[in-house]
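Yeah, one chain of the complex is gone here, protein chain that is, but the others are all in their spots.
Let's look at chain A:
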Amino acid sequence: MSSPRSQQASDCFDDLLDCIIADVASECHRIARLGLDRNLEEEEEELRRSVQARVADQSSGGEANGKNVVDIFGQTHPAIASEIFECMNCGRPIVAGRFAPHLEKCMGKGRKARAKATRSSTIARNRHSRGSPVSVYAPYSSATSTHRVPNGTVGGVGEEYADHAFEEP
């Protein structure tokens, strides 16, 4: 067996093997980047499992909407919170699931509520506000009342906005 020839043969073999290694690497790279291997990323797998758990609970729980999830103790919660508590603004007993719309009416939109706020707290809050009668900043603009002018030059109107925008205790 002549040594150079064996060496050449070995070189050839290594060359072939390198090609095949490159092919395998290329294919695995493609599979990895395209996400073709189902269990490739641990995070994705956990995400999938949590989604599956949620789906399984939905189908077995019988509720139509997607909010019926199982928490870590295995408890399920109804979609609409049914606990009743007292509104801190008006003092009425409110169903928790209906609190947001109630608060909208209770604190901002309703004409009765706004008129009430104007009379009782405007004078006190005048001192805390910037001092300019024109209040430009009104994040919770209300569409209900026609008296509302954002850059109102009427002092009272401007002040009311300040009351509700800067909710001072």
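Basically, contacts are C-beta pairs under 8 Å (C-beta built on N, C-alpha and C of every residue); 3 or more make two chains touch, one makes a residue touch a chain; residues count from 1.
One rule holds in what follows: contacts and distances are computed from a predicted model.
Q: Looking at UniProt, which of "CENPP protein", "SnoRNA-binding rRNA-processing protein", "Calcineurin like EF-hand protein 1" or "Transcription and mRNA export factor ENY2" names the chain we cannot see?
A: The missing chain's protein name, per its UniProt entry, is "Transcription and mRNA export factor ENY2".
Q: From the listed residues A:Val24, A:Ala53 or A:Ala96, report the one that touches the chain absent from this view.
A: Of all options in A:Val24, A:Ala53 or A:Ala96, contact with the hidden chain holds for A:Val24.
Q: Tell me where the left-out chain touches chain A, residue by residue.
A: 5-6, 8-22, 24-29, 32-33, 35, 37, 40-42
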